[in-house]
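With one protein chain withheld, the remaining protein chains of the complex are depicted in position.
To keep things simple, chains are lettered A, B and C as they appear, and every chain counts its residues starting from 1.
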Amino acid sequence: MNTDNSSVIKASVVGATGYLGGEVIRLLLNHPFVKIKHLTSNSSAGMPIFSFHPTLRNVLDMKFEHFDYKQVAASSDVVFCAVPHRAALSVVADLLKENSSLKVIDLSADFRIRDAKTYQEWYNTKHTQTAWLKNAVYGMPEFYHAKIAKARLLANPGCYPTSAILALAPLLRSGAADPNNIVIDSKSGASGAGRSLSQQIHYPECNENLKAYAVASHRHTPEIEQELSIHASSPITVNFTPHLIPINRGILTTVYCTLKKSMETEELSSLYMDAYEKKPFVRMLEQGTWPETRFVRGTNFCDIQVTIDKRTGKAIIVSAIDNLIKGGAGQAIQNMNIMFGLKEDLGLNATGVCI
Amino acid sequence: MNTDNSSVIKASVVGATGYLGGEVIRLLLNHPFVKIKHLTSNSSAGMPIFSFHPTLRNVLDMKFEHFDYKQVAASSDVVFCAVPHRAALSVVADLLKENSSLKVIDLSADFRIRDAKTYQEWYNTKHTQTAWLKNAVYGMPEFYHAKIAKARLLANPGCYPTSAILALAPLLRSGAADPNNIVIDSKSGASGAGRSLSQQIHYPECNENLKAYAVASHRHTPEIEQELSIHASSPITVNFTPHLIPINRGILTTVYCTLKKSMETEELSSLYMDAYEKKPFVRMLEQGTWPETRFVRGTNFCDIQVTIDKRTGKAIIVSAIDNLIKGGAGQAIQNMNIMFGLKEDLGLNATGVCI
Amino acid sequence: MNTDNSSVIKASVVGATGYLGGEVIRLLLNHPFVKIKHLTSNSSAGMPIFSFHPTLRNVLDMKFEHFDYKQVAASSDVVFCAVPHRAALSVVADLLKENSSLKVIDLSADFRIRDAKTYQEWYNTKHTQTAWLKNAVYGMPEFYHAKIAKARLLANPGCYPTSAILALAPLLRSGAADPNNIVIDSKSGASGAGRSLSQQIHYPECNENLKAYAVASHRHTPEIEQELSIHASSPITVNFTPHLIPINRGILTTVYCTLKKSMETEELSSLYMDAYEKKPFVRMLEQGTWPETRFVRGTNFCDIQVTIDKRTGKAIIVSAIDNLIKGGAGQAIQNMNIMFGLKEDLGLNATGVCI
Partner (left out) sequence: MNTDNSSVIKASVVGATGYLGGEVIRLLLNHPFVKIKHLTSNSSAGMPIFSFHPTLRNVLDMKFEHFDYKQVAASSDVVFCAVPHRAALSVVADLLKENSSLKVIDLSADFRIRDAKTYQEWYNTKHTQTAWLKNAVYGMPEFYHAKIAKARLLANPGCYPTSAILALAPLLRSGAADPNNIVIDSKSGASGAGRSLSQQIHYPECNENLKAYAVASHRHTPEIEQELSIHASSPITVNFTPHLIPINRGILTTVYCTLKKSMETEELSSLYMDAYEKKPFVRMLEQGTWPETRFVRGTNFCDIQVTIDKRTGKAIIVSAIDNLIKGGAGQAIQNMNIMFGLKEDLGLNATGVCI
């Protein structure tokens, strides 16, 4: 892409009032080659953007608009779709049909699960856009760079899946893992639950509390298994348990994986070093240092550390991401960069705030 | 024991400035048959108790005293030892030798590990009191009531082990668990790290952060394995990973256990119902409800829920305790009650504060 | 009152699902002479109490009932009314009319403001029970003990007013304060906003945030002024600003008061020592120590410290309370004790948890 001033990417965000939508806006503003065209919200049309995203006061002088897919499709090069799952099905299809050169990055789960039946089973809704589903690309840049570069419809990975897949892919690709003994224990901050009010995110009941939820039934499970199975080249079933932790941002995922044969920590570590050597947003920490969510807060990084527990012979892998950035909006921008032939990390270099 | 007003238990606390020591004092004050005799701290002798435990201002008019084991032993029926591990070795021995009718409840790890060599390996110090070690009773009242009733030296369980053992014992006793595939993923509040200053507990670096620590190397591992092996009647090795969470109190432990044969959730649930039916401080939650640390905050309860993940065939068990109470001071009082022939829950009925 | 086992106080709570209602239940359970009769909630009738107050699981085996004022009035000696303001007007009146020996403790604002016109102005609703209003007693035990002992209708003070009035009354009673220059800056935890969901108490927007709210317009202002005017024996107008702080419990109030004439800190301190010497729940801290909300968390105490800023000649007074206890449920129990001729601190001696 020619990146002189005259050739910017015209970007719009549909469903722009939520936390993920807000982060997409914030990151687009920091991007050197993007011009924001439309920010839509049917329920808040007419209100200034800063009324939902107050750090944008005096920074972005725009208002939420009612979503008109014809108008949005006509005036955009890329649309970020940040509406809830199920709602995204028709929004995405309408946009893509309307403008054949438009690219759509969908942050919902609607185009992540390749098998429409599995989608229906876990999301309790029929997939009405199976034709588009076939063309969707799962947007994990560390593994699908070439496909992403050609995608029109990009399914942006979920937050938990991002942390789990990056933690497990190199080990599974090596063939050393027992596919029947993978435990993924994830801990997430409260922003992962979004902006909608609920009793469990009511401050006095979320604060000073720890809980597991959706035990053995969380909807990110099939997404994780789909991708891990691809990396393992064989069907993978996992135990995935999410936990709600009283912080705003961050996912820490601890993975336990039985190995088929004995392995040294150095060997395991090498697998990961090799896999992520040229990936700008995955950092393998130096031995002895374990990931902390504050190391990645406000950034697009995923930090990883690995070890072999010699007493049990299992691999233990810990990953940390900012659930709203590498687990959402940042990865979406990273995907946009690839889709438009730009350097992968453009607009994503803001240094995080670790306290 | 005759519990009329004239026959009270004279209790002292050695190392009374820390968080655990403070909770022991608070609970002793609520106990109907206890009189506090000595509260010792060599570094803070002469200072009022409320200078370290400010909620006791106007409630308890005593001062910390220098530790004189002869004086403490002579005037006490029971001594709670809340000094750090290693330091407890001689404190406990001195007290027990001095007064042959004295009972000691040690809150450190020094008398929990039955095998002195294992202790030396994990705690990096030689066990100098192996004779007393032989007579120590591991104070988990749900399983060792009879032994506790006769103990002079009570080794009060660690906080993580309490949460892990209560979560696993019924399953292991049933013989249904694969002893080679047990993952224990624990999340603890910051009070578990005690009152001593450290960078990782410095507010701006602990707040809004998640981390694993002591991965594959935490000292509570051999304690957990010792007890689980007893319950399983065979050697058990586990993966145990502690995590530091920005809350003050609470441990949530999520356990993953491969089963030898297929089992229904109802069957698993029954094992636990039966095991804990008559245990006043273990609550099996109704199906569909999972433990939260706020349910047990400020109480001696351990809440548990279980399920079978049908897709993987594993049992998933979650337990929640207040690390300073059931994981420390409360369990110590519970043990004291048993050692003195009292009702197990005396002084422990204060209702928790869930917000 | 004869306090043998056979003469207990039969107590009911109307509106028992909220945070204040839950604390009333918890404290009633700890009270030696109370038997709980009815716990009502029209919206949650039939559900177990622990479904809203999970620390009561296995502790209290009761269900919420639909509110039937005839039944509640007939079977109770005292009713705690914990419904929202406006709703309390008819609930209280119905109960009092139904059973002429019943006592009612209202935790809403409906009977606190003596002047019905002022009530209407600030609460935006007509006061429909002015006859009962005339008989209501403002339940601040430190000043109105004799009236409380004879009250049938007790208006339990608001949380902010409790912290502000206890901080200012001794100074105002001394006549040394300039009545035109009183600033009351209060900081409250989020439980003060209650259990109802709202965006400002949504975890990610309340956590890691500080804000003032209802600036120069908070409804507790006329209540504070009414009481301060009584203590000063002259009309008092104040600046009162509440702030929302990301903690669960606690109010810290900082008061600034211009003095009519120069005064030493010792002199000011003496005023307070004298005023609160025999009040079991107000603690004047030793010079050099300032109140912290953790000192009073979980207790009915109000901690106070005072100083004179020599450079400006103003008195600065800081008070700390647990907003749900001394600022609500605990003070209600304290008032109940007085109304039934019991020792003021019965059932309120549970020691707080300072971490």
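Worth a mention:
Definition applied: contacts are C-beta pairs under 8 Å (C-beta built on N, C-alpha and C of every residue); 3 or more make two chains touch, one makes a residue touch a chain.
Here the structure is a predicted model, which means the values were calculated and not measured.
In the complete complex, the residue from C:N30, C:T118, C:T254 or C:S270 that touches the missing chain is C:T254.
Interface note for the absent chain: among A:N30, A:S75 or A:S234, the touching residue is A:N30. Per the touch definition above, the residue from B:C206, B:A275, B:I304 or B:I317 contacting the chain not shown is B:C206. Of the candidate positions C:M62, C:A212 or C:M263, contact with the hidden chain is made by C:A212. Only one residue from C:M284, C:C302 or C:V318 touches the chain missing from this view: C:V318. Residues of chain A that touch the chain left out of the display are 19, 22, 26, 29-30, 53-59, 191, 208, 248-249, 283, 285, 292, 294-299, 301, 303, 324, 349-355.
Panel shows chain B; residues 19, 189-191, 195, 197-199, 201-204, 206-208, 246-248 of it touch the chain omitted from the view.
Interface residues of chain C with the unshown chain, by the touch rule above, are 180-181, 183, 185, 187, 189, 204-205, 207-213, 215-216, 237-239, 241, 243, 245-252, 254, 256, 258, 290-294, 297, 305, 307, 309-312, 314, 316, 318, 320, 355.
We adopt the following convention: only the chains that are shown with their structure count from here on.
The centroid of the Cα atoms in chain A and the matching centroid in chain C are 47 Å apart. Centres computed as Cα averages put chain B at a distance of 36 Å from chain C. Residues of chain B in contact with at least two other chains: 208, 248-249, 292, 294, 297, 355.
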